[in-house]
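A single protein chain has been omitted from the complex, and every remaining protein chain is retained in its original position.
Chain nomenclature is as follows: A and B, assigned in order of appearance, with residue numbering initiated at 1 for each chain independently.
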Amino acid sequence: MDTNSIKVMTTPADLTPDDFRKIGTDEKEAEVIQRESISAWRDAWQRLRSNKMAMTALVVLLLITITAFVGPLISKWVHGYNYYSNDLLNTNKGPSATHWFGTDDLGRDMWVRTWKGTQISLLVGFAAACIDLFIGVIYGGIMGYFGGRVDEIMNKFSEILYSIPYLLVTILLLVVMEPSLGTIILALTITGWINMSWIVRGEIMQLKNREFVLASRSMGAGSGRLLFRHLLPNAVGPIIVTVTLSVPNAIFAEAFLSFLGLGVQAPIASLGSMINDALTGWLYYPWRMLFPAIVISLTMLAFNIFGDGLRDALDPKLKK
Amino acid sequence: MVRYVANKFFFMLVSLFILISATFFLMKAIPGDPFTSEKKVPPAIQERLYEQYGLDKPVIQQYVKYLGDIVQGDFGISMKMINQDVSKIIGQTFSASLKLGVVAIVVAVIVGVALGMLAALYHRRLIDNVAMVLAVLGIAVPSFVVASLLQYVFASKLHWLPTMGFKGPLYYVLPVAALTAQPIAFIARLTRSSMLEVLHADYIKTAKAKGLSWMAILFRHVIRNGIMPVVTYLGPMTANIVTGSVVIEQIFGIGGIGKQFVQAISVRDYPLIMGITIFYGILLMLARFVTDIAYVFVDPRIKLTKGKEG
């Protein structure tokens, strides 16, 4: 075979020389930017918004919160009672037109009490989560930022604290200090912040060797500025997720304490204490348990689903 | 390896010591003493009582004695149940709690792993979706709600299972179901995500490229690596089940330690509260210790990295 003879491709017959004219570079779009670049936050928000489950959970949470505050007011306007006014002629009555969720053993309106209880549970949940956040961010930030010896000692300390079963510590504390809203929140946060501190520590440790931090450091930024201006804002995603997921934990823990008689004390009620009160006669008066149980389950469910959705949205790498 | 175990063991002892000390001093910090709340007792008897319980000595001396007693397995004497050793009360009630707990742990691991594996293998299909909805429900719905609901439906309404008590195999069903709902959900999620990670790992592709059958890959490569994280959860799960049993025993009227604990708290029987708290503490820290050790055997990588925490 003659290697010099080039075998030309078969071509369609209707080609003209004009087809072989070069196109100028301006006619081409070699470097078309495929997608509009969007900021990380807007990106996360878009991902979150497209997650139907998470958005439903958010709406449910908002509805529960709004009802928790508006619900009792409605009853007050319509029927004129509040969460401790008892109607001894109507004890343990099922749901009716006047008592939408029925009444309890003291004839108190369950609708009002359920939403009052929701307020308390949410308050406990948020307050505990905020304190956890505050302590956890500072403690974890220091551990992560300074590293080395400081980190080692502080980390060991938190590990030891963490290894003590936290509900036991909480129970002990509340046995000693009389349970009140304040002591309950305090007891819940006594070890609750540790998880947050580890999250923050991990994030900071990862971030602090990144180029932008090194750059900032080399330009003479101080420790505080670095930590609060550069490191923490970049660790905000995991922090938000942890807070979101720690609220239902605190709500559950308070409910659990109520079971031991260590939750909020009468006449205040939380969802947990109401469920505990309802336990004795619950096979006969199921509504007394049912409504608080539904609300607490729904709240925790919504927080968990929303937290998961938030995590997926903020960290697309984790998304499966 | 020996160093690792010794390290973990020492760590456990320190934690335990702190828990015991904290318990002791917290109890001492309670204003007044256990007898002030009772009806007026003649001073002579009060003194006798003080002497009997060693309350007349300085706090430090009491503390040292308490530590020594605990090492010997003596948790003191109950204040409300006449002449009852705390350790005896614990011993009597522990068997019911132990049975319930062990069954619950076994059930949680088997069901949780199975559910998680199915979900991963049928990723994004019906089984996966159903399993994950169940898992979210299991995590979110508090155990006492699950327990009450199960009791209402299956015992009170349908009469399929006994409502209360702990007398035979059937009595296990509802408490175990309520107790394991959350651990099962956790294990299922953990197993699923770790299995999915393993299924997409490069070494699974290598295994396929070797010509191994899917079954061989599944058993030799996927499952072992996939359930590894579950081992780390065994410690926290034990804690979860132990604390959960406090409530569950109460709801189902099971005469275990949990129920005893609730009673002790309600009548403020301090030695009993302390005793059970410390007993629980020992139990849970032991579980954690065993978990840490077990993990070394399952994951060969850990020997080099010297203790993966968290």
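By definition in this document, a residue touches a chain if its C-beta (ideal position, glycine included) is under 8 Å from a C-beta of that chain, and two chains touch if they have at least 3 such contacts.
In the analysis below, contacts and distances are computed from a predicted model.
J.: UniProt names the one chain left off this complex as which of "Heterotetrameric sarcosine oxidase gamma subunit", "Oligopeptide transport system ATP-binding protein", "Transketolase family protein" or "NADH-quinone oxidoreductase subunit A"?
T.: UniProt lists the chain left out of the view as "Oligopeptide transport system ATP-binding protein".
J.: Determine which one of B:Arg48, B:Lys157 or B:Lys205 touches the chain that has been left out.
T.: In the complete complex, the chain left out is touched by residue B:Lys205.
J.: From the list A:Pro17, A:Gly148 or A:Gly220, pick the residue that touches the absent chain.
T.: Missing-chain contact among the listed residues: A:Pro17.
J.: Which positions on chain A touch the chain that was left off?
T.: Counting over the whole complex, chain A touches the hidden chain at residues 1, 3, 6-12, 15, 17-23, 25, 28-31, 34.
J.: Which parts of chain B are in contact with the chain that was left out?
T.: 201-203, 205-214, 216, 220-221, 224-225, 228, 298-301, 304
Throughout what follows, only the chains that are shown with their structure count from here on.
J.: Which residues of chain B touch chain A in their complex?
T.: Contacts found on chain B: 11-12, 14-15, 18-19, 22-23, 26-27, 29-30, 136-137, 139-142, 144-145, 148-149, 151-152, 156, 163, 193, 196, 239, 242-243, 246-247, 250-251, 261-262, 265-266, 268, 270, 273, 277, 280-281, 284-285, 288, 309-310.
J.: Once bound in the complex, which stretches of chain A touch chain B?
T.: Those residues of chain A that touch chain B are 155, 159-160, 163-165, 167-169, 171-173, 175-176, 198, 248, 252, 255-256, 259-262, 275, 279, 282-283, 286, 289, 293, 296-297, 300-301, 303-305, 308, 320.
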